[in-house]
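Incomplete set of chains, arranged as in the complex.
Per-chain residue numbering starts at 1, and chain names A and B are given in the order in which the chains are listed.
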Amino acid sequence: MSAAPVLRAPERLRVRVGFELRYALEYPTPMLFVVEPQDRPFQQVIEARRRVLPEPAPGRMHSYTDLFGNRVWRLLAAPGPLLVSHDAVLDVVPHPDPDVRHLPKHPVEALPDHALHYLLPSRYADSDRLAAEAWDRFGGFSGGEQVQAVCDHLHASLPYRAGSDSGTSATEAYRAGAAVCRDFAHLGVAFCRALNVPARYACGYLGDIDVPPDERPMDFHAWFEAYLGGEWRTFDARHNTPRAGRVLIATGRDAADVAFATTFGDAPLLSMRVWADETGPHAGLPPVAVSPAGMETP
Amino acid sequence: MSAAPVLRAPERLRVRVGFELRYALEYPTPMLFVVEPQDRPFQQVIEARRRVLPEPAPGRMHSYTDLFGNRVWRLLAAPGPLLVSHDAVLDVVPHPDPDVRHLPKHPVEALPDHALHYLLPSRYADSDRLAAEAWDRFGGFSGGEQVQAVCDHLHASLPYRAGSDSGTSATEAYRAGAAVCRDFAHLGVAFCRALNVPARYACGYLGDIDVPPDERPMDFHAWFEAYLGGEWRTFDARHNTPRAGRVLIATGRDAADVAFATTFGDAPLLSMRVWADETGPHAGLPPVAVSPAGMETP
């Protein structure tokens, strides 16, 4: 880089994203994790590292692809302490989410077959219960304007308030009058489906770019995608402002399909760290030292 | 059955199943139908006939396969009267649903990857809300005995009462204290999932074999399947007695995935007929005459 003014946006933004979960398990516990960033044209995985400690014995861990094309880690964890972590460096498109308000709506009969599934109600996006409200409030809009109107309304009328239960459906959050990012996503999805716009739940990381350190996320993020103009488009009713540095992990009908961690039996969580930061343009992952005991030394 | 010596059970049972729906549409209406009996080792399609009248113009109708492997008809119906019908002759295994109470449960870690999806809550099988009740009531059983205990409890405690809304979830039906076949199926599915037994919703026809004419079904039927002993097994909490003559159409997470008819917009239903009868061993479909006007003459 020279001292001369750099006039154009960088072609890419390098980010490092990851998490570390620590559990204390009393019993052998089957667990599923949906946590690997996708390797897509708009977000390219440069380097990635998975750590599960103690290292599972053969037969105790593998990956599979679910119905929606997401990668799932499947683990039978032994009793005792458990660390599950992923750390990745990606190059992402540096521009914020594009404005798609001008995009027209597909009439239902013009949607591709594969999108129809995302018009149906699901556990947490109970769109059928919001149909009347959806048409009353947003029936006057169409296409990208309509989806944006949904986001504007949710963003303006629901304060962000932590504490929502993992069992809260879109309708319940709407009635309760407060939401976390998961609820914002479910509500966006549910209203879109009620309006015959295919919509799906999306989860991943949202980088801290342009955000003051004290507002930085301590958790994964959730948003939603609506099918407009022949593609799935990103919407985020929680922030409701274009953001750069989004890293997509998975999409599904709702949070039931793509929970970061699904455990069968009690799995007390001791600690959780999530990171999502801009790094230098050629940065890789730092080395790690693994002690013979199997636990990572920081 | 008479006292005369029955030499052997017939190798197959021939049934004729079908339906006819008549609508009066005011607008062009996109519609989905999941109604074709599967062609499976246990139920073989001998002959089948679809009728959609008026016959849709090219581009207005086709079939596709959904995420769960079910065949879906997709139609853009013109305003005016609409008739949708399917009529099929099948050979089915003549024996009633087998007793699988002795089958052990798969621990979660021994389930195949593809079955895990059916442990998650869904729109109408909101298993997460029934977890405490499930373990209190059925935690003392395991495997086939456990699933049977769920069916026995539902059958004994919930009267069959028509009138349930198409938006009723398992929990809501349970609280309301009454159920139609759809609710019995959702409750069976939800309790199984809460108990870590993969379960899915199944829909189709249930033949009138051994049922007095005045108790014969006027509608499609719904039941559920639980994954036990390496296969999906049939359970029917509504009837809770082994039945012959079941004809499977589709399986999915719940009724949202495999509704017989999904319409986008108002689609007033004028009439509905469903049939499911034993026929002679070599019977085929009767001929139909189609009038130039495009509507079937009986």
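One rule holds for everything that comes next: a contact is a pair of C-beta atoms (placed from the backbone, for glycine too) under 8 Å apart; a residue touches a chain by one contact, two chains touch by 3 or more.
Not measured: the values here are computed from a predicted model.
Trainee: With 2 copies present in place, identify the total for the complete complex.
Mentor: Full complex: 4 copies of the single sequence.
The rule we apply is simple: only the chains that are shown with their structure count from here on.
Trainee: Averaging over Cα atoms per chain, report the distance between chain A and chain B in Å.
Mentor: Centres of chain A and chain B (C-alpha means) sit 35 Å apart.
Trainee: Could you pull out which chain A residues touch chain B in their complex?
Mentor: Residues of chain A touching chain B: 28, 30, 32, 64, 66-68, 72, 74, 76, 107-109, 113, 116-117, 119-123, 126, 128-129, 167, 196, 256-257, 262, 264.
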